[in-house]
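These notes are about the structure you will find just below.
The other protein chains are all here in position, but one chain of the complex has been omitted.
What follows is subunit A.
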């Protein structure tokens, strides 16, 4: 199964190198991988923020059809008691990857009697994604993942991102999916070391840059060392969004007030 995506700049020359994953183009591109990244860019927005004692994952919830049971669509999943994952891209591919990762978490516990570190499971998932960029007859996974967790020994929080090419790296805060560039710019401008509720607010503020505000358009999960992963209720999210809006309004008012005095 190959990606058949119409390339905007598709000359006949380039088109010849994008059918099979195992073929490099003359200028060193693997087009199938790049098309997979396109699929990620069309997926819903996902953001992750690492605080000193809390890590927050947020995902955009596109409007749910009226008849759909929204509880069956869980976008932020736990891989183990101390690891969680959010992704952007093809959700069906995500199911496969998540399943393999969950098995690996338990398998690791069985063989070495230790829970996985965040880096280990990220390396595993990224390795899996890479394998599918170097095999015949398969296509890459069309998703980027944000993996968060606390290392079991040190208790240090960690946030990692993988992408369809199989690369991974650690981040203080990152975004993927739709409009991830604007979210990342926002985070770069506004990131500072936070903890607890401040981290949640930062994540929601980043998401609100690209998503319609409101509890029903955002899904947020908070991970702490003591309580593991906790999905926030819609009401909670609405409350925090209201706080953020109030703060924004207050900031605007403060900006306008001095000019009135002068």
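We adopt the following convention: a contact is a pair of C-beta atoms (placed from the backbone, for glycine too) under 8 Å apart; a residue touches a chain by one contact, two chains touch by 3 or more; residues count from 1.
Convention: contacts and distances are computed from a predicted model.
Asks: Look at the options "60S ribosomal export protein NMD3", "Proteasome subunit beta", "ALA-interacting subunit" or "Serine/threonine-protein phosphatase" and return the one that UniProt uses as the protein name of the missing chain.
Replies: "Proteasome subunit beta"
Asks: Hey, which of A:106, A:181 or A:195 is the one touching the hidden chain?
Replies: Residue touching the absent chain, from the options given: A:106.
Asks: Among A:80, A:163 or A:219, exactly one should touch the missing chain; which is it?
Replies: From the options A:80, A:163 or A:219, the contact with the absent chain belongs to A:80.
Asks: In the complete complex, the non-displayed chain touches which residues of subunit A?
Replies: So the residues of subunit A touching the missing chain come out as 74, 78-80, 99, 102-103, 105-107, 109-111.
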